[in-house]
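Encoded as structure tokens, here's the structure I'll be asking about.
With one protein chain removed, the remaining protein chains of the complex are shown where they sit.
Up next, chain A:
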Amino acid sequence: MDHLDKLESRSIHILREAYSEFNNICMLWSVGKDSTVMLWLARKAFFGHVPIPLVHIDTSYMIPEMIEHRDKLAKKWNLDMIYGQDEETLKAGNTFPNGQATHLECCGRLKTDALKNTLNGNWRRYRYNHNKDEYELDDNREPYTGVIVGARADEEGSRSKERYFSPRDRNNDWDIGDQPPEFWDQYKTDFAPGTHVRIHPLLDWTELDVWEYIQREKIPMVSLYFDQGEGKRYRSLGCGPCTETVDSTASTVDEVVEELKTGKFSNIAERDGRAQDKEDGGGLEELRKDGYM
């Protein structure tokens, strides 16, 4: 088995453990490259089916292509697609940069709070109806007790210390100083009522692994990752106002891989362009303790 085969098998093993051990499970799909690779791995794990609902947190500031791509694949791959959002904040307009909110506050509401309340069923969920080809209010408000997330250990310091199965308490908090032991392919699949477990099948993957796998498997990616002739592309996706493009002429998967291996990005961290990582030393660690992905 080569490097990618090993990563693939381990991730599939974890996805299957999660599916068997949790009754109420979902997978967070941001439409970005990592979670799309994860979705692809789920199709492999379950032999072409995806028996796990996909949850998308729609901040409404997502770049429009992302929503198009999401719905196209949802149809094509017969996905059980669900989205949720912070409807109140959006209505009141308390967002960044135009409303009365700092960047971190905005993330805290549109991402962290929306995620928390969509997962625990406090806020509305919308579910794609394949027959009618539209989203409708989902009457299932059951909290998800297992949430599969495409975080990678190489992204940032606190993620380098994550578990494959990582418990969150009642408030969605992550007790990073006291994580459970995890060894010999045995994971934390028992949990107290009211708590839930985050599952990370991609922890051992690097950004380059992800792109080489996309290349090998020919996984369809949203076009934002590629230069459309203006010498710019996104290296990581998020909300329009807060995610910057990078200067690059890579317009195909092959070119992106090449650029990561030898080009100017081979030495620059992926999250370099994201503001929340920098605002203070432990910015992302704090967000993550609070339940940010």
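Quick note on the criterion: a residue touches a chain if its C-beta (ideal position, glycine included) is under 8 Å from a C-beta of that chain, and two chains touch if they have at least 3 such contacts; residues count from 1.
By our rule, contacts and distances are computed from a predicted model.
Novice: Refer to UniProt and select, among "Serine/threonine-protein kinase RsbT", "NADH-quinone oxidoreductase subunit D", "sulfate adenylyltransferase" or "Methionine ABC transporter ATP-binding protein", the name of the complex member that is left out.
Specialist: Hidden chain, UniProt protein name: "sulfate adenylyltransferase".
Novice: Touching the missing chain, which residues of chain A?
Specialist: 1-3, 5-6, 8-10, 12-13, 16-17, 19-20, 43-49, 51, 78, 153-154, 156-158, 160-161, 163, 176-177, 179-184, 186, 188, 190-192, 203-204, 206, 208, 212, 217, 260-262, 266-269, 272, 281-282, 285
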